[in-house]
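Removed from the display is one protein chain of the complex; every other protein chain stays in position.
Every chain is named by a letter (A and B) in the order it is written, and numbering of its residues begins at 1.
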Amino acid sequence: MSRFSKGKRLPGAEFTWDADPGGVPDTAPTPLYPAYTVPWTRKLSSKEQKEVDHYRHHRERDQEGPHYSVLDSSSSSAKKGTAARVNFDPFTGMPSYAGRYQKKRRTLPHIDPTGGPYEFIMKYFPRELWQTIQPSFRPDVDMDGYKPMAGGAGMKRGFEDDEDDGDDETKKKRANGEGDEEGDGDEEGDLLDEEEGQEEWEEENDFEDDEDEMGGDYNAEQYFDGGDDDYGDDDGGDGGGEDVL
Amino acid sequence: MAAAEPRVKELASKLYDACVEQFDADHSFYQQDLLSVSVIPNDDVMLLLECAQSLVNQKLFRLLEGQNKRLVWRIVAREDAEKLRNLSDDEGLVFSVIHSSGRSGVWIRNIQNRTNLHKSILDRCLKSLESKNYIKTVHNVKHPTKKMYMLAGLAPSEDVTGGAWFTDGVLDANFINSVAGFIEYTVSRKSWYEDSADRGRSNKRIKTINGKADVKSETKEKSFLPYPANYPGYPTPEAITRAVNESGITPVQLTPESIIQLLNMLCFDKKLVALNDGKYYKSLKDPEAVKASQARKPMEDSREPQPIKDLGKNGMTESPCGPCPSFRLCTPGGAISPETCEYFDPWFEKNLGF
């Protein structure tokens, strides 16, 4: 920041940013990037280096997580909603041997309430998204299938105040197919799978089924059907990464 | 009545002396004030008036019109009266206006307003007074362009000169810096305890110059320790003033007020801090650090990282964007943009070496 060293400037120099003595004369058109001495920077302290490493680690986890999704406009491959690569390039974009290791990007967050690392606690989500989390959820039918909803009363909002919970709380816990223990969800999910098939949600379910077939994995391995076993995922890190997370 | 003349003169002289003795120089004398000094026998008003008139004639009294159109007299000092007697009426008028302004001086336009003299006459009067060495022009720091006059014998007040730190109305930066540097170092030496190599329990450290030299020869760097918070030995403004005046760095004796002005400046620089509302001053840097920073030359474009500024750096001073001349115009996708920015590469080069 030598430019600003005390009292050493020419008169009037303070009125312009780019008055470096010996710089570009005033008559020249202002350059987009006038010469300027870039500042020195402190070296990263060991604390800062650790912070950066933590940050990168956390960011990478998000990026590798099932929610990272891109807007895909250029992929040549497959239908919407499946794992596909961004910015499809006909030269490098074709499937290749090395390509199977290439990082793939999904275009839709993978919402998997039972298999994924995330736990979706239904009462924290608005009702209109419940079916996204639990495809078997029927907005007009109570989860146990006993009775249809009574005009939405009591369950209108996505959540209730703690004080008001009372009976609703237990009902909802059952309703969200999640409860507090892990096992519940599976059981109820299986039970309710039978009710699938309403037209408006067909696409949704298709997608979920796709994903299920893939074992919830979006990685490149799935591009090559049957290739999984041959190219050892045996180190347990590659393909199964998502499970480990 | 002729016989009365010397008597009046003598009485008048006595009256004058009594007035000077018993009243302030700028006192406004009403009739009763003059009588109260008990010079005029029998409180003879007529006699008093005669005496007063005699003094006015000798320019020892000035006659003014006071409240309610009553007559008021003011004393004029003998030496001034002498000067006045040598002056024309106009000159006398101008002289008394300048006189009344005291050490503050008076602006030429104000003299004109007060005397109602024509400009050419006024100029002539001023010239004549100046040539007689009765008055002088002064430089006022507050109004550098105004022509001001003051009696020749007076020293301009600090309001006019700006205090000890101004020479002819211009701030004497070199003088200020040298005195300030001296003060900082002096205060610093009293604010820090010089630690010897062994951090022993001995309380009797030799603090003489020789002692220091010994220590220095043993340890590579001096280390300084702060005093505990209740340390009573921090220097006072008076002590600092004394030290400055004894140091020989100043040709004139500086007053404590001037020194306090400088101490305040040093506090704004966060070089010193005032303790107990300015009763004591403490230096934030130890003597070695003070020396080092005073020896430091401001560096223009340097190849090496500049010594850390006192305040340190932050994200905005060291990222290429903070001081970037094109920062305001920078937008993604624009003519000036993070994609096309030409500053990052030199910045990497400078800070990473590749």
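Convention: a residue touches a chain if its C-beta (ideal position, glycine included) is under 8 Å from a C-beta of that chain, and two chains touch if they have at least 3 such contacts.
Criterion: contacts and distances are computed from a predicted model.
Looking at the choices "DNA-directed RNA polymerase III subunit RPC3", "Tumor suppressor candidate", "UBC core domain-containing protein" or "Nucleolar protein 11", the name in the UniProt record of the chain not drawn here is "DNA-directed RNA polymerase III subunit RPC3".
The chain not shown here is in contact, across the full complex, with A, B.
Touch with the chain omitted from the figure is made, among B:Gly102, B:Pro226 or B:Pro346, by B:Pro226.
Listed here are the chain A residues that touch the chain not shown: 1, 4-7, 9, 11, 14-15, 39, 41, 44, 46-65, 67-71, 80-81, 98, 101-103, 105, 107-111, 117-121, 123-129, 132-133, 152, 156-162, 180-182, 203-204, 207, 219-220, 235-239, 241, 243-245. Chain B residues in contact with the hidden partner, per the touch definition given at the top, are 141-142, 162-163, 165, 170-171, 173, 176, 192-193, 195, 199, 201, 203, 225-231, 261-262, 264-265, 268-270, 273-275, 282, 284, 309-319, 321-323, 327, 330, 332, 338-339, 341, 344, 348, 351-352, 354.
Following the convention adopted for this analysis, only the chains that are shown with their structure count from here on.
Chain centres here are Cα averages; for chain A and chain B they lie 69 Å apart. Across the complex, chain A meets chain B through its residues 1-2, 5-6, 8, 17-18, 32-34, 36-42.
Those residues of chain B lying in contact with chain A across their complex are 298-302, 305-306, 313, 317-320, 322-326, 335-336, 340-343, 346-347, 350-351.
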